[in-house]
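Submitted below is the structure of interest, expressed as structure tokens.
One chain of protein is taken out of this complex; the other chains stay put.
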Amino acid sequence: MILKSENLEAWFGEAKALKGVGLEFESNTVTAIIGPSGCGKSTYIRCLNRLHEETPGARIGGRVLLQGRDIYGPEVDPVLLRRQIGMVFQKPNPFPSMSVYDNVAVGLKLGGIRKKRELDSRVEWSLRVAALWDEVKDKLDRPGTSLSGGQQQRLCIARALAVKPVVLLMDEPTSALDPISTARIEELLTELKKTVTIVIVTHNMQQSARISDKTAFLLMGELVEFGETSALFTTPKDKRTESYITGRFG
Amino acid sequence: MERHFDEELRKLKTELLAMAGHVERSIEHAANALVGRAAEAISNIYELEQEVNREHKSVDEACLRLLALQQPLAADLRLIVAVIKINTDLERMGDQAVNIAHHTERYMADRDQPEVLVDLPEMFSETRFMVREAIDAFVKNDETLARDVLKRDDRVDAFKHKIYSDILNILQSEPKDIEQGFSLILIARNLERIADHATNIAEDVIFAITGSDVRHSPRTGPS
Partner (left out) sequence: MENDVEMEREMIAEQRGRTIKNVLMCSALAFAALIAIIPLVSVFGYVFLRGFSSISVEFFTSMPRPVGETGGGMANALAGTGILIGLAGLVGIPWGLAAGIYLSEYVAAGEKGAGLGGAAIRFGIDMLASIPSIIVGLFVYVVVVMPFKHFSAWAGGLALGILMIPTVARTTEELLKMVPVHVREAGLALGLPRWKVIVYIVVKGSLRPISTGIVLAIARVSGETAPLLFTAFGNQYWSHDLSAPIASLPVQIYTYAVSPFDDWHRQAWAGALVLILFVSSLNLLTRVILKPSGRAGA
């Protein structure tokens, strides 16, 4: 069990967005977090890589343990932590005015890796793992924004993977993409979990059903149910889970 | 929130119930034909069979469509899977009723023979009760009714064995009645099959309601 939250709470100023959520993530698995809009799922994962606190007025309670250590401990540097827990966002966001190569390499370059040979090999590795290498290997110098939407998102995945995190957080990574790009990225994720543990927030239940090993259902900041995906979708234990996944609300 | 899908599910259940009704009437006619000696009931059975076969195809088609278009989950998914299976069991029951009709016809061909029906009337009763109860369990979403059906299966099996041994005894003293005896044995077997299908339906209902698969669990005594 590589990542765990214990009684995690989160506030935006006075408003409480998360009410004591406890979840465990096993290595090399895909865990999906589902729930209606505003239930706190994005807030939750942003607490996992300490991005939540970058919002003015935001704070947390409870603990998050990465490989046994509390990531909110006083001696932990959030910058270094985020090298271990990476994130991919909903809207593909390659850095402006940077080439494909530079986009993937930026985390490495600014993280201190200078040698061209090592950069080259890491960039290639990342792009291969993100299933993008074959499509861009001749276009590494083109701007990142010249790629199609699905390719841009895979570029962002490569960029996040380049710094070799142990956990990859994904916040609705395919909701801005067309069905074919979505399918490609879903295929990618099933392979990707061999390399990295994945936590994916999605509002698409079929997606969660297709690709995740375990699913957590969040409602109004609380964890309602967490279990094996197949069990949760065929025989959910909580009435609220049943109502949500069968489309009776949300 | 009421969904369009709920309307579709209601229609599906209604269609299945109509089919179940036809099957039940078939079995009733079979009982009348044999026990009540009403030969005209037999032709009713053949008519109902056409209807049941048509409904069999229609229900399967509806289920396939709902699965493809609605991608149901949880209880909705279990319900549709259960309906597909119950559909098959109902159709088989209908077939068994037709078989009973054939055997009854053969049995009644020789009318000079006195009536010896052994326990078949009681077996008919018990079987028809099980079928009614299984369908009721489906309609009312009632797990207790379904479990009761499962318990009664042993009784039907017991009837069958008693009928077999009773008929064998009779034939030992009256060997020329062997054809008739044979028909009755086959009818007993058909009824036992119908009861089995009723148990299947009950198991499917339990699955739809609770999600647990209670098939092939050891019950009291072999079937």
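We call the chains A and B, going by the order they appear; numbering starts again at 1 in every chain.
The rule is simple: contacts are C-beta pairs under 8 Å (C-beta built on N, C-alpha and C of every residue); 3 or more make two chains touch, one makes a residue touch a chain.
These figures come from a predicted structure and were not determined experimentally.
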item: Partners of the unshown chain among those that are drawn; value: A
item: Contact with the hidden chain (one of A:Val30, A:Leu51 or A:Ile185); value: A:Leu51
item: Residue in contact with the excluded chain [from A:Ile2, A:Leu65 or A:Met98]; value: A:Met98
item: Hidden-chain contact residue, picked from the options A:Gly22, A:Gly73 or A:Gly111; value: A:Gly111
item: Per the touch definition above, residue among A:Arg159, A:Lys193 or A:Lys214 touching the missing chain; value: A:Arg159
item: Sole residue of A:Lys19, A:Arg83 or A:His203 that reaches the chain not shown, by the stated touch rule; value: A:Arg83
item: Residue numbers in chain A that touch the chain omitted from display; value: 49, 51, 54, 56-57, 79-84, 86-87, 89-91, 93, 95-98, 106-107, 110-111, 143, 145, 156, 159-160, 163
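Quick note on the criterion: only the chains that are shown with their structure count from here on.
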item: Whole-Å gap separating chain A and chain B, where each centre is the average of the chain's CA atoms; value: 53
item: Of all residues in chain A, those that touch chain B in their complex; value: 205-206, 209, 233-236, 241-242, 245-249
item: Chain A-touching residues of chain B, taken from the complex the two chains share; value: 1, 3, 5, 71-78, 210-211
